[in-house]
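Here the structure comes first, spelled out in structure tokens, and everything after it is commentary.
With one protein chain removed, the remaining protein chains of the complex are shown where they sit.
All chains are identified by letter, namely A, B, C, D and E, in their written order; residue positions are counted from 1 within each chain.
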Amino acid sequence: MRDYSFDVDFLVHPLSSVLTRAGNTRVISSVSLSDTVPSHVVSGGWLTAEYSLLPASTSTRFKRERSGVSGRTAEIQRIIGRSLRMSVDMQAFSGYTMTVDCDVLDADGGTRTTSVNGGMLAVAIACKRMQERGIVEKSPLKSWIGAVSGGIIDGEIVIDLDYEHDSRAESDFNFVFAENGRIIEIQGTAEREPLDEKVFLELLAESRSCALQLIKKMKTVAGLE
Amino acid sequence: MRDYSFDVDFLVHPLSSVLTRAGNTRVISSVSLSDTVPSHVVSGGWLTAEYSLLPASTSTRFKRERSGVSGRTAEIQRIIGRSLRMSVDMQAFSGYTMTVDCDVLDADGGTRTTSVNGGMLAVAIACKRMQERGIVEKSPLKSWIGAVSGGIIDGEIVIDLDYEHDSRAESDFNFVFAENGRIIEIQGTAEREPLDEKVFLELLAESRSCALQLIKKMKTVAGLE
Amino acid sequence: MRDYSFDVDFLVHPLSSVLTRAGNTRVISSVSLSDTVPSHVVSGGWLTAEYSLLPASTSTRFKRERSGVSGRTAEIQRIIGRSLRMSVDMQAFSGYTMTVDCDVLDADGGTRTTSVNGGMLAVAIACKRMQERGIVEKSPLKSWIGAVSGGIIDGEIVIDLDYEHDSRAESDFNFVFAENGRIIEIQGTAEREPLDEKVFLELLAESRSCALQLIKKMKTVAGLE
Amino acid sequence: MRDYSFDVDFLVHPLSSVLTRAGNTRVISSVSLSDTVPSHVVSGGWLTAEYSLLPASTSTRFKRERSGVSGRTAEIQRIIGRSLRMSVDMQAFSGYTMTVDCDVLDADGGTRTTSVNGGMLAVAIACKRMQERGIVEKSPLKSWIGAVSGGIIDGEIVIDLDYEHDSRAESDFNFVFAENGRIIEIQGTAEREPLDEKVFLELLAESRSCALQLIKKMKTVAGLE
Amino acid sequence: MRDYSFDVDFLVHPLSSVLTRAGNTRVISSVSLSDTVPSHVVSGGWLTAEYSLLPASTSTRFKRERSGVSGRTAEIQRIIGRSLRMSVDMQAFSGYTMTVDCDVLDADGGTRTTSVNGGMLAVAIACKRMQERGIVEKSPLKSWIGAVSGGIIDGEIVIDLDYEHDSRAESDFNFVFAENGRIIEIQGTAEREPLDEKVFLELLAESRSCALQLIKKMKTVAGLE
Partner (left out) sequence: MRDYSFDVDFLVHPLSSVLTRAGNTRVISSVSLSDTVPSHVVSGGWLTAEYSLLPASTSTRFKRERSGVSGRTAEIQRIIGRSLRMSVDMQAFSGYTMTVDCDVLDADGGTRTTSVNGGMLAVAIACKRMQERGIVEKSPLKSWIGAVSGGIIDGEIVIDLDYEHDSRAESDFNFVFAENGRIIEIQGTAEREPLDEKVFLELLAESRSCALQLIKKMKTVAGLE
């Protein structure tokens, strides 16, 4: 796994924000709070996520998505939002929406897992602050989560793929685990070769181990261990 | 698993088409062939998929996506396309694009797996016809694939969830397997409770078994056993 | 006129639905009911229609209209909606909107008249059900309507043009009649040669005769004769 | 019929332009020539039309159509374009597109027929100029056309309806005739009451008579009698 | 400066309208009143502006902006709206929005300044009428404003640039002044050569002088001197 570092309160305005670095990948994850919920929410609060690449974050300039987003962006946003909703009790912040914005400064593989991890830390800090400021009675934080990507390259398991790895991988999976080691989300494809179950299980185990390390590190950073 | 039936050549015009029924869910999957490829394709052919719900396919009318598609639609299209690309050798139909359109007539859960399965059968038939018509020398079909959804309801494993199941499920996974039993795609979330690995593995095993049955059935329908 | 057949309750969810076949043309017309009306409606209910071609319904794949609809689609939707509004008393379902979705499975000419006819049958059945379910006191059905296309090919009148006819026609008209034989809508163009009034009148008479036959057939199907 | 007046070359830049007044309705119809044709044109030239209401042209301000056009606008544009294509021989200006822009300054009913008539005069003048400037060998003008609206109000035929008439009309038809009296386009709906054929035929006859008067007047204005 | 003429009440429907001619440039500026204000307005009324080129207003046909407006249009609209808001006391028409539509019939340079000037006259007349009709107690008119463009061509100052001037200008500025000679808006760029301050000050002085002449002329036209 690449070196991870977290720079808390990187931005001036939002409730919380984290600049997460994983190797050469850097993502700002921030939490903004609004006192409305989308119409499909019948009780409790809501948490949603948005994901965006800065145009200069990729080796060839990425065209801004100003007339609708690509399928890739839509898919990634959904994974981030779904995963982070599992980390909180949305009944605990009824009437509020937490928007987690994940803006990629530098993309070198693993932007979706880096977004989830930075988002997790930002959400944890936001929960603490909501409690401190009397917005909620008790912290909505339910369980830390951790995200790790993993793939098979030349038959070998590689964890936390950078861009060069990613483009050579035979399969490419993203895992999100709860702090008790249970599975939150699996999303992956055998892009070159169908994957043997035995190999998949090794991948799952190694990914869990890395995710749990990351969760531990994030807790330390948040002073919430 | 619900009853599956396949109605081949349901439509008049496309190269191939299948009306697939899984319980109360019905999807038309069709293959259209064009002699161009997208600009990102450097060699070989391409296969892409689109997914759409008819407005009257859902219990409350579904608003047509006429100014961009939702994240859900984008995500499903990508899963269908990625999975089906693993079933063919795209070098074998260089310069051509196969577009797999999946239009849902009735939605009662499992529309994405039904789309993949109907798409698989339509792709297999299309491959045979491309060879028969001399468009390609040998059939581009590489491996049949089969898709199955599975979830945990009240702690029990349920395969091929209908809408009522789906809305109660604690976790909700979609699996795609190759005919040799290997993993093509896993995409799933623990929407209520993080999932224990042991339970996940049972889910994986049962899903594989059902997917292999489906592949067998589709081969029979195609007369390609 | 081509063979017409009507397959009632083709879909699972909507209030009513009909799969209409006219030769090789097939259209699903369904009625969905919602308990709101558009802001321009000051009293009574409303009926509106949408029209869409499945991508695989045409001989060359038809690109989905996902960023706005073409002028052709807009024009057809308006004709269907205007015509069907004449079949009902909208004061009789105050506060409700009937949405008639016309989705073309196979297009071989005459998709707009097939849509109107299938829509008529679906509307009639919907009206009966609204009354049976106590949503309205008496059926809002005011008059059955029937739609027929007609054109001039090599100087000869042809009724209910298929695609091959349509592309050769010197003029191309669509007629909608009430069950008492009166005119509801005429929309047509002399696409190659201006049309003599005498010939137009013959076209009108033959079209009326066919429309009245269709209405009779639809009433039988609906058991509402 | 209301007073009609034509103000030729109202604009500075286009190949030809006409400000047409019909009662309180005023429309600028202009012809711009470009040396390309749309991809669907396989031989000859093309003529297309666009229609737009100025925001201040209606009694309540009309919102600019800046993110797609309404169905009404789409339908009207198609009628104008279809009708005017019948006035020219498009083989005679191969490789060129004539774009007829119809911009409504004041709307008081009959904007589509006023657009067609102003467009006809602008097209006729454009054809003359294309010949004079050596762009084409002979004038592409094939037949003058004239457009008239007509409706039934309290059982009486009214020709060239203004807005107040239009909102009370039981049926509302638009007719386009060639200079030899033949029918080019009929587009109309019985918006309140189905229309008796006998009454329709009177409407047709009166409309033709008015259209032929208009054609005569336009020819005088163009000096092309 | 080119000849300016103002044709008041050019349109039938809006509260006020002016056709302004500056040389070969012609713009319709109209004021429509609605009894709502945008959500960002916390007290008082609002004034906003829209700007549009007719397709045939330019030497090469200008494509209608039907799927979003260009940056140029957006920028011009903002300048017109900002300037005209300085001419009125928006507290005096609380709850109302004045929409100033500037539609360019012929573009030969200076369309934004011509829009502002025609808009000013239309706003002044609208204010008088709002008072006369009892919509407001006293006229919201606070100060007349006048707009003038100026540039440097071959080192010489030119005021009120036409298109030919504009395309040769080394710098190109737009000035808006209040009737007391003070500055309302400056917006300009040295498009070829950075501009010496001394030359800029001469440009400013000459532009002010012309703007004050224009204001005088507009007052005379409005009978509000």
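Simple rule for what comes next: a contact is a pair of C-beta atoms (placed from the backbone, for glycine too) under 8 Å apart; a residue touches a chain by one contact, two chains touch by 3 or more.
Source: prediction; values computed, not measured.
S.K.: So which shown chains sit in contact with the chain we cannot see?
M.R.: When the full complex is considered, the omitted chain touches A, E.
S.K.: Pick from A:Met1, A:Ile28, A:Ile125 or A:Ile145: which residue touches the chain that isn't shown?
M.R.: Missing-chain contact among the listed residues: A:Ile28.
S.K.: Of E:Asn24, E:Ser94, E:Gln131 or E:Gln187, which one is in contact with the hidden chain?
M.R.: Of these options, the touching residue for the absent chain is E:Gln187.
S.K.: Which residue numbers on chain E touch the omitted chain?
M.R.: Counting over the whole complex, chain E touches the hidden chain at residues 68-72, 74-75, 77-78, 82-83, 86, 143, 171, 173, 177-178, 180-191, 193-197, 200-201, 204, 208.
S.K.: If you put the missing chain back, which residues of chain A would it touch?
M.R.: Interface with the chain not displayed, on the chain A side: 10-14, 17, 24, 26, 28, 30, 32, 34, 50, 52, 54-59, 61, 64-69, 99, 101, 103, 105-108.
The working rule: only the chains that are shown with their structure count from here on.
S.K.: Need the central chain here, defined by C-alpha centroid distance to the all-chain C-alpha centroid.
M.R.: C
S.K.: Centroid of chain B to centroid of chain C, CA atoms only: how many Å?
M.R.: Their C-alpha centroids are separated by 33 Å.
S.K.: Please compute the C-alpha centroid of chain B, do the same for chain E, then give the distance between them in whole Å.
M.R.: 58
S.K.: Specify, in ascending order, the residues of chain C that touch 2 or more different other chains.
M.R.: Touching at least two other chains: 67-69.
S.K.: In graph terms, nodes being chains and edges touches, is this line, ring, star, complete or other?
M.R.: The chain contacts form an open line.
S.K.: Check the chains against each other and report every pair that touches.
M.R.: According to the stated criterion, the contacting chain pairs are A-B, B-C, C-D, D-E.
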